[in-house]
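Removed from the display is one protein chain of the complex; every other protein chain stays in position.
What follows is subunit A.
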């Protein structure tokens, strides 16, 4: 019997256990829990209710969020508009919890098929329970301090800021050194949205990290700002870079100006400047005096201060002799007489011109032309007796410059005195007589520094010729405008 009972009971046991498990599984399937673990996450008056489903079921479940403002006038549950028949597991109740001082209660209703289940009630008072922060923090450094500028976060309530709600907020600034060794909490209060605080008595050139948290007297829930780090350094650091650069620039500018002044003044970087034209002749003078001058040529040196190629009008005293010409003339030309000269003519016109350089030759040409003109005028004037005479240097007179070919740098040229004509400007040139009508010899006016033989020959020739020529000339000068002075135009020497 016991054996029979044993196997029978064993079977029963198995059967029972199978049944119970089936039953349990069935009951489990049928048991649906209401939503659980209601939690409110609130930050700056933004309220988000979240929950967990009651049980995992294959059937879809929808949720309704209901709430009541306990301090309000309504007695009935209200459904949150945005969270009615939602499949999500969270609900934003910011708009529903609009009275910040009220205490609200919320409940989540789950609808599975046709089964409605209510969750437990969650009480929530925004004024006391919402998390405040984090505030916006800005840091500026000074040598031993940090200036902390804090801006309170905005609330999700309509037209209300944290100061509007709480009137006064307490804030805590935590300053800690980078290596977490120093920690300085600073507590203060504010009634402004934006405020600043200077943390002093810090070590310079040290890295500090700052965090700020705000809280109200009845609401100690706060979220601190993220750590912001700064090094306590002087703000004039960029200035430190600028000042030496400026100084260097100034110094270099001063030195540059000084050097420029020196350069302009010619103290440095002396260049060979082009000499003035006038001085070039003197330059040549120095160069030209190399060859000895064997010639004993009568010469009168006349130095011109100014040359004017224009009409002159003179009137002078008749009694003046030729020898006294120099003093009487108011002209700018100075007449000088070489004492060694034996010739009596006082109107020797000499001009020391260097024949070597081409430049001076051109100058010499100019001067010569003007000289000859003047000399002509000299003579004419001298001979004149209380008369105004005008003598022009006839442009048609030949100026033979062929002789210059012999001398490389010579500016000498020959004047064929036969072609030189003197005449009264009033009259036509036809009446004027040539200077040397019968004189066929040309007067070679050459550079003394030219070849000696040639030069001496020419000069001696001229000397020889001159004298008689002078006389001839004097005779020839029968112009009514020209006076009868004899010696004035004996010879013309233009010595260069």
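Points to keep in mind about this one:
Note that in this section a residue touches a chain if its C-beta (ideal position, glycine included) is under 8 Å from a C-beta of that chain, and two chains touch if they have at least 3 such contacts; residues count from 1.
Criterion: contacts and distances are computed from a predicted model.
Its UniProt record calls the unshown chain "Interferon epsilon", which is the correct pick from "Monothiol glutaredoxin-mitochondrial", "Glucose-6-phosphate 1-dehydrogenase", "Interferon epsilon" or "Exosome complex component like". Contact with the chain that does not appear here is found for just one residue of A:22, A:116 or A:218, A:218. The residue from A:115, A:168 or A:203 that touches the chain not shown here is A:168.
Of the candidate positions A:103, A:155, A:211 or A:418, contact with the unshown chain belongs to A:103. Although one chain is not displayed, its contacts with subunit A can still be listed: residues 68, 70-75, 101-103, 105, 121, 123, 125, 127-128, 165-168, 189, 191, 216-218.
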